[in-house]
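With one protein chain held back, the other chains of the complex are shown just where they sit.
A and B are the chain letters, set down in written order, and residue numbers restart from 1 in every chain.
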Amino acid sequence: MNQEELNNKLLEIKDKLIDIERKSDKRIFLPCEAKNAYAVNKFLFEDVPLRFVIATGIDAEDCFEVLYHFSNDETGCVVTVKAIIRDREKPAIESIAPFLPGAEWIEREIHDLLGIDFKNHPNLRRLILSDDWPEGVYPLRKEAKK
Amino acid sequence: MKETVKRPVLAVGPFHPLQEEMEFYQLTLDGEKVVDIDVRISYNHRGMEGISETLQFDQVPFLVSRVCGICSASHPLAYINAVEEIAGITAPERAQYIRVIINELERIHSHMLWVGLAGHFIGYDTVFMWAWKYREPVLDLLEQITGNRNNYGNVKVGGCREDIPNELIPKMLKDLDKLDKKTWMLTKAVLDDPIIHARLKGVGILTKQAAIDYAVTGPTARGSGIAIDVRRDDPYAAYADLDWNVISQPEGDVFAKAVVRLLEVLESVKIIKQALKKLPDGPIAIEVKEIPPGEGCGRAEAPRGETFHYVRSDGGNRPVRHKIRAPSYVNVPSFKASCLGGHISDVTITLAAVDPCYSCTERLAVVDGHNNIIHNYESLHQLSCEKTARIKKEIGAPEWKLEDI
Partner (left out) sequence: MSWKIKALKKSPWVFHVNVGACNNCDIEIVNCLTPRFDVERFGIKLVGSPRHADALLVTGVGTKQAAIRLREVYRQTSKPCVVFLIGACPCGMGIFSTGYHVAGPVDKIIREVDPDAIIAYVPGCPPKPEAMISGILKALAAL
C-alpha cells in the first residue's frame, strides 16, 4: 500500500500507542506500553499487513525495550513498534510467536541475552548460548558488562 | 521427541569437503518422510552485538564484515546506511556507485558458490568444479579493487576507502563480458538438463503463506512468488539510477530458487556494466566529525536476502545498541515448513535451497523412535545422489560432458 494508506491505517491503533514518531517518510517509530504490544503487532502483521523483519531487545537503563521492526515493501517504509517494559525485576511481555512463526527464534534469543520472559511462547528454550553457560547471567544487560 | 541424542557430536561426523558451519539439526522420521525437525545453534555465536558496543563507529564495519564470509560487503553497508541515517549524511555519488559495484560482484560469486554446492548435493560434482572455477575471475576483480578476495573493508561512514582507478575500467568490462558468456552457458546447461528438472522440481516447496509466516527474504522469498528486493523497495547506494529487474518465480520449489539465483547473476553483470560506464568523477568520501544521538535502521540486499541493522547512538563515540540481523536468521527456520512431509533423500537439497550462510547442512542427523541416530550427513548425501542416479536411469539422459560448457 502507498504511504498515505499506511499512515491512515496506523491511526486505527493510535489509542494503543504512546505516540506516532515520524523520523522521515520511511522510518516510523511507535512507542507503546508492553501490555499493548501484542495487539499492535498482530494488527501490523495481519491487518495492514506488513512483513516482519526482526525484533531488538535493549537494556535502556530505567526500562527494557523490545523493538519489533516491520517493513512495508511497496514504499520501503520501516515501522518499528517500541514496546517499553517498565518492570526491571521480572521483565516480561506477551510472545507473538503464536501468530508469527518467524518471531520464534528471535524471542528465544532475546530471552537468552537479556532475560526477558516471553509469555506463551511455544518453545522458550536456550537458543544461542552454550550448554554450559550459567543461568541468570544475561550478557547484553548493562550490569553484565561492568 | 525433542531431546538431543547422547553425545551427538560423535555420531554426526562432518562430511567432506563442505562441512563448515556448526549447527546441529535433528530430524524425526515416519517411514521415509520427515515429520519433525529440531535445530541447535550456538556453535557460531561470537557475541558480535556485544563486541560492537565496545568499538567506535568507524571500527564497527571491520567487525561486521566478518559476520559472514560471503555477505561481507552487505553487512557493513547496511550498518553504514543506518549510521548515515542517524547523522543525516549522504556519501558522494562516486562512492555510491563503487558500493554498488562491490556488492554486485559479491552477489555473483556468492550465487556461483551456491550453484556449485547445489550441484554437489545432488551428485553433480562437475557443476561444483565448474561453478567454482568461474568464481575465481570475480574474486580476482575484487582483489584488484579492494586488495582482498573476501572481507573487503571498503565502506566507511561517509563514503568508501578504496577508489576504482579509471584505467582499470576497460579491463573490468572485458572480464565481465567473458564472465557473462560463461555464466550464460552454465545457466543454460543447468536449466535445460532434464535430470535436474526431475530432481529439483516439486521438491522442498515453500508455499507463499509459509514464506510470509516465517518472514523469509531474498531468493528464498522470490522463489515463492514474493517479489521483494531491498534494492528496489528501499533503494540505497546508486540502485535507483540503474536499470535492472527483480527476478521471481512462483513455484516455491528448489528449482525455482535455482532459477532465481542463476538469472540474478546475469542481472548483476548488467548492473555492474552500467555502473562502470556511468561512474561519475569526484571524491569518494566526505568527512564526518560526529554521530549525533538518534536511532537508524539500515538495510542492504545481501545475496541471501535482506540484511537489517539497527543502530542507536547517544551522541558518543560508540553505538549504544547495534542489532544485526542476517538474512539466514529468518530463512533457515523456514526449513521447518519446506522439509516436513518431504522425503528423506531430499533433505540435503531442501536445506541447501535456503542457502544457509553456506553450510548448516552437515549438521544433520536422523533419529528413530529410540533416539538412535540412524542417518548422518554422509548417508543423507548418499541417499540424495542415489535418487539422482535412479532418475538418470529412468529418463536415460546422457552424461554431462565438459566440452558442453
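By our rule, a contact is a pair of C-beta atoms (placed from the backbone, for glycine too) under 8 Å apart; a residue touches a chain by one contact, two chains touch by 3 or more.
Since the structure is predicted, the reported quantities are computational estimates derived from the model, not experimental observations.
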Among A:Leu10, A:Leu100 or A:Leu129, single out the residue that touches the unshown chain. A:Leu129
Where subunit A meets the left-out chain, the residues are 129-133, 139, 144
Residues on subunit B facing the left-out chain by the touch rule are 9-10, 13-22, 42-48, 50-51, 54, 62-63, 66-70, 72, 113, 129, 132-133, 136, 148-151, 357-359, 378
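Convention: only the chains that are shown with their structure count from here on.
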When the C-alpha atoms of subunit A and subunit B are each averaged to a single point, how far apart are the two points in Å? 26
Touching residues (chain side subunit A, partner subunit B) in the complex: 23, 26-27, 29, 51-54, 56, 58, 67, 69, 71, 73-78, 80, 100-106, 126-131, 139-140, 145
Quick one: which bits of subunit B touch subunit A in the complex? Just the residue numbers, please. 41-42, 45, 47, 49-50, 53, 85, 212-216, 228, 230, 233-235, 294-297, 299, 306, 308, 310, 312, 321, 323, 325, 329-330, 333, 336
